[in-house]
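These notes are about the structure you will find just below.
Now for subunit A:
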Amino acid sequence: MIRAGWRLQRTETLVTAGMLAALALLLIPTGLQMSSAYHHDGLSACLSPNASFGCGRAVESFMSRFSGIYSLAGWFNFVPALAGVLLAAPFLLELEQGTFRLAWTQSITRGRWIAGKLGLAIGVALSAALILTLLITWWRTPFVHLQGRMGANVYDFEGTVVFGYALFPLGLAAALGAVWRRAVPALIVSFGVYVGVRVFFDSWVRQRLVAPLTATWKAKTSGPDLSHAWVLAEGPSGPSGHIIPFHIGPCFPGRPRCTLNPPGHYMHAVYHPASHFWPLQGIETAIFAGVALVLLAFAAWWTHERVA
Partner candidate 1 sequence: MIEFHLDARSGVPTYLQLVNQVRQAVRLGILRPGDQLPTVKEVVGALTINPNTVLKAYRELDHEGIVEGRRGVGTFVSAQSPSPPPDGMKDLRAALEKWVARARSAGVDDEAMAAMLADATHHPRASRVA
Partner candidate 2 sequence: MSTGLALVADGLGKRYGSKWALRDCTLEIPTGSVTALVGPNGAGKTTLLQLAVGLAEPTTGSVRVLDCSPRADAQAMLPRIGFVAQEHPLYRGLTVRETLDLGRQLNPGWDEALASERIERVGLAARQKVGKLSGGQQAQVALTLALAKRPELLLLDEPVASLDPLARREFLTSVMEVVAERGITVVLSSHIVADLERVCDHLIILSHARTQLAGPIEEIVSSHRLLTGPRSDPAAVARVHNVVRASHTERQTTLLVQANGHVYDSSWELHDVDLEEIVLAYMGQREEVAA
């Protein structure tokens, strides 16, 4: 079963591997450049705790040199989704083209066939997620030193969430395709739903998974270190911590709440510190992977019981 299933999933596995290879081809040379720039331009030295000089200029030049390539990172979000959706294709094509009638009347039961088929897809999806995580984690190392891991472009590729991001579209496509029995539309819709869910999750759900910290401090004193944190809100406030909306721009009489004269001289911030990285990752991974497993179980059950 494993060998047969492997052959039937070969194209999709190769395309996934090809995507990762193309990504590696892009990331490895730039990663090496960044790494060497980071070490030779004195960044690593000035960022160490006992550095005697500031990093301002070195960071600025590093960022201006690599921010172009770095901004590409957002697009890498499509990679686990494409891999997940793609790896559902052999299962869906089997149902759409009726070859399951061939497979299920060989000498193995349909239960084993479904388990083997989905198991292989899950295995390859997880492997692809692992490779993607390792690759981007390595590539991003200098930026992590500079900015931490809480920014969306980093958080989405480090830790464990990528496993969830790869499994979720796979499960979605499998469940949708099992019921719908049309492969290509099911794959496209799954991909679209995945993108929608991710946008909603990144912009609204994620920050609420763990209660963020709040801090209020007197302006012009040093507040909490927010350089590696995910800052949800920050601004001048009253002593009680109410952020006061203010206008950016010239101040003139009649325009209230102008920054030139912040009342109370307090600052307030709502943020997830770097220490929230793993709790957030854990919860988010559990949600995506959990939903994916439920969807996969549903696809398997439906196919086992309802397809003839």
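The candidates came about this way: all candidates are chains of the complex that A comes from, given by their letters.
In this text, a residue touches a chain if its C-beta (ideal position, glycine included) is under 8 Å from a C-beta of that chain, and two chains touch if they have at least 3 such contacts; residues count from 1.
All of these numbers come straight from a predicted model, not from anything done at the bench.
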If you apply the contact cut-off given up top, which option from 1 or 2 ends up touching subunit A in the complex? 2
Contacts from subunit A onto candidate 2 in the complex sit at residues 1, 3-4, 7-8, 11, 97-99, 101-110, 308
